[in-house]
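Please read the structure below before turning to the comments.
With one protein chain held back, the other chains of the complex are shown just where they sit.
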Amino acid sequence: MNEFERSRVREARILKIEQETPTVKTFELGVSLDAVPGQFVMVWLPRVAEKPFTLIKTGNTIAIAVKKRGGFTEKLFQLNEGSYLGIRGPYGKGFSWGGVKKVCVVAGGIGIAALVRLAEELAKSKVSVDFIAGFRTKSEVLFKERIENVANLHIITEDGSFGTKGICSDVLMDFLKKNEYDKLYCCGPELMMVKVLKLCKKFNLKAEFAVERYMKCAVGLCGQCCLDEWLVCRDGPVFSSEQLLKSKEFGKFYYTKSGKKVAIQ
Amino acid sequence: MNEFERSRVREARILKIEQETPTVKTFELGVSLDAVPGQFVMVWLPRVAEKPFTLIKTGNTIAIAVKKRGGFTEKLFQLNEGSYLGIRGPYGKGFSWGGVKKVCVVAGGIGIAALVRLAEELAKSKVSVDFIAGFRTKSEVLFKERIENVANLHIITEDGSFGTKGICSDVLMDFLKKNEYDKLYCCGPELMMVKVLKLCKKFNLKAEFAVERYMKCAVGLCGQCCLDEWLVCRDGPVFSSEQLLKSKEFGKFYYTKSGKKVAIQ
Amino acid sequence: MQHLKEATPCFLNLFIFIFGWVFLPSLETELCNVSLKNPLILASGVLGLSKNNLLRAQRGGAGAVTIKSVSLEERSGHETPNIAFFEAGMLNAFGYCNPGIEEALKEFSDLSCFEVPVIASCTASNASDFAKLVEALDKLDFAAIELPLSCPHTPGYGLLAGQGTPEATKEIVEACRKKTKKPLLVKINASLPRIGEIALAAEKAGANAITCSNTLGPGMVIDINSTKPVLAFKVGGVSGPAIRPIVVRSVYDLYKRIKIPIIGLGGVLRGEHVIELLMAGASCVGIGTAIALRGHNVFEKCCDEMLAWMKKHGYKSIGELIGLAHE
Partner (left out) sequence: MQHLKEATPCFLNLFIFIFGWVFLPSLETELCNVSLKNPLILASGVLGLSKNNLLRAQRGGAGAVTIKSVSLEERSGHETPNIAFFEAGMLNAFGYCNPGIEEALKEFSDLSCFEVPVIASCTASNASDFAKLVEALDKLDFAAIELPLSCPHTPGYGLLAGQGTPEATKEIVEACRKKTKKPLLVKINASLPRIGEIALAAEKAGANAITCSNTLGPGMVIDINSTKPVLAFKVGGVSGPAIRPIVVRSVYDLYKRIKIPIIGLGGVLRGEHVIELLMAGASCVGIGTAIALRGHNVFEKCCDEMLAWMKKHGYKSIGELIGLAHE
């Protein structure tokens, strides 16, 4: 099967919808697919648009976790079970965990979607996982049970309504001081990832980050998702700390839908 | 690899040319190909034409035996070693010899080209082969040594200049009376094959015949090579006696280059 | 009790009947008042030289078959190679080889062996020759007559005779219309930018359906090892998967512009591709090149694939699918 065949749209009707938090729903889709944790699919809602989402479940059926943000995700939230979605993929490079024994995972908000399967796979490989998950507030806490099953979960909320009060990067400092990790994995808002990257550098810890950029083609053609010379859809979304430390754009610039370079605030 | 890929022209330069008889040359071509005895390739001489020829050798290099007849074969005869030919194929259905112990092979003229590899394969399968080969005259005798190595060869010439004087079908009658065969294989001028078919019917002997028709596409599209509802390029060139006994066109009609149905004389 | 016992199987039959009606899709359809057991038509020029050729396609499951385009005089066509392959399809340049109308009239004089409609096809260099051919073919039992005004690789015919314009289309179709009451199908070429106008001209001039499309291009395949174009005629019409998206778009566009039915043709390999063309707006779908890949029973295979898909998605008839992508 060549890349053309692989990228044809596949029917993926919604089997089950769960409202996980006030702003996040998970959608189980009726299509079978294998993927490495960190890989994503393009999800198409006919007559609306097509956008990238990480897989939080693979196998005979797949699932995605969606945070309501703008036009597309709002339309997704209006769908019922049985609705039609099309998917293509999986795309991108996922996380790698060869030779690690003890790791730290840091998730910010919906970024946890990219990390939940990773934690499960790590546990299967008998890796000990400290999982720091930061949310805005108690009601936004996501995947608590799923992660508690496979990792030492430390929940943080900005308003202190659940778990430790604070932001991930602060708490992470403590963890890094007290533990010896082989590797760190992180996904969340880019400015948070920048802070985590700095800590990793300070503690000389190897890390992998799942990065988001505006995507259109997902096959490395349109150039929309570029991060320095890399294309996030193809060379990422998972990048190593070595790569990101060399980056001139990580945490600083991204390209809008027109391809305009703008600063990240 | 789909049929499109399989049917792309492949470079097959002439490695060796041998003048076998005054009217027949064999060409060894530098291309590697596997095929069942009876299958053929389309041979392309750029700026001249493309025509079907049976493979008399397969493996790392292939070979064809060509009888000079008209424009195309004359041009082939003018070529030197190193000249460019293109081939596509192999095409068609070859001979089958499951479960046979003792067989009779009947070749008329250049028809022997379709049968020489068959005889060799039969010998490898420890089948006992009586090979009746008819030619016009002594100088036209072809593949004598090759066939003597693997079969009991009985050469017949129309003018009696070598072997038995006569035509294949007469001699075949004797062989059929004296031997018990499991199967008969035949290729030669169509009217000779008609006679052989009748004998097979009379002796209740199963047989396979390699039939020629004007060919253009070799992939079952143009309809040019039809024999009743069959297409010789795809359903043949090897047909069973059962099939041919049902045929209304075998020995009677063929279609010219324009598709005009004409009688075989 | 006696009463009930007898009634039971009757109820059961009725139930099975209703069940079948409700759940089993049907591929039956019609084109210009000719009913077809399925919407798949053998494309002109593929097989179709002889009745036997066509019978083979009928046996392979075709809903209708088309003869190879016939001209007034016998033509032996271009020299071989007549076809060239590339990874996404093929090129052909047969150059309208055919035995001429006289032979064709003999070959197709008795069509009683066919259970499916047989469509004639004829080609000429000008309107009056077209009219002569249609007049001759009209006498036989063909269900319809197709006029390919769109061959991209035969000097003096089709696009190489300037037939791919609304003006030429009008002239030819009008001349033919006078000679027959049979449905006239006009075959156009999706390579052209003005297909909408051409199809409208055909419709106005009395055509009963549009066949879209002939082979595209033309294209060329060069064998780099010999440095020569493979085809003896150098260029040839492109068919097979390579052209399907352009054909789908053309059918979609035509469906919005004309009222007469469309036969979608080009690059269909599977039942799903047939459905794609139906949804674009085709009433029937032609198959040619796919025979080289999937054999002469490609029609049967496509029907099976269509039925499986229709069952899964709850469609019961071809009519429900036609033009669905426009909704």
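First chain written, first letter: the chains are A, B and C, and each begins at residue 1.
Everything that follows uses one rule, which is that a residue touches a chain if its C-beta (ideal position, glycine included) is under 8 Å from a C-beta of that chain, and two chains touch if they have at least 3 such contacts.
Note that this is a predicted model, so its numbers are computed, not measured.
J.: If the full complex is used, which shown chains touch the chain that is missing here?
T.: A, C
J.: So which of C:72, C:140, C:168 or C:246 would be touching the chain we can't see?
T.: Reading the full complex, the residue touching the unseen chain is C:246.
J.: Write down which of C:72, C:140, C:307 or C:325 is the residue touching the left-out chain.
T.: Checking each option in C:72, C:140, C:307 or C:325, the one touching the absent chain turns out to be C:325.
J.: For the chain left out of this view, which of C:119, C:151 or C:192 touches it?
T.: Considering the complete complex, C:192 is the one touching the chain left out.
J.: Out of C:221, C:254 or C:268, which touches the unshown chain?
T.: Final answer for the missing-chain contact: C:221.
J.: Can you list, in ascending order, the chain A residues touching the missing chain?
T.: Residues in contact with the chain left out: 2-5, 7-9, 11, 42, 44, 46-51, 84, 86, 88, 216-217, 219-224, 226, 228-231, 234, 249, 255-261.
J.: To test your reading of the contact rule: which positions on chain C touch the chain that is missing from view?
T.: 86-89, 91, 159, 164, 191-193, 216-222, 224-225, 227-229, 234-235, 238, 240-246, 248-249, 252, 272, 275-276, 279-280, 309, 313, 324-325, 327
Going forward, only the chains that are shown with their structure count from here on.
J.: Which of line, ring, star, complete or other matches the graph of chains that touch?
T.: Other.
J.: Between chain A and chain C, what's the gap in Å when you average each chain's C-alpha atoms?
T.: A distance of 50 Å separates the two centres.
J.: Would you mind pulling out the distance in Å between where the CA atoms of chain A average out and where those of chain B do?
T.: 65
J.: I'd like the Å distance between the centres of chain B and chain C, where a centre is the mean of that chain's Cα atoms.
T.: Chain centres of chain B and chain C, defined by C-alpha means, are spaced 36 Å apart.
J.: Using the touch rule from the top of the page, what residues of chain C touch 2 or more other chains?
T.: none
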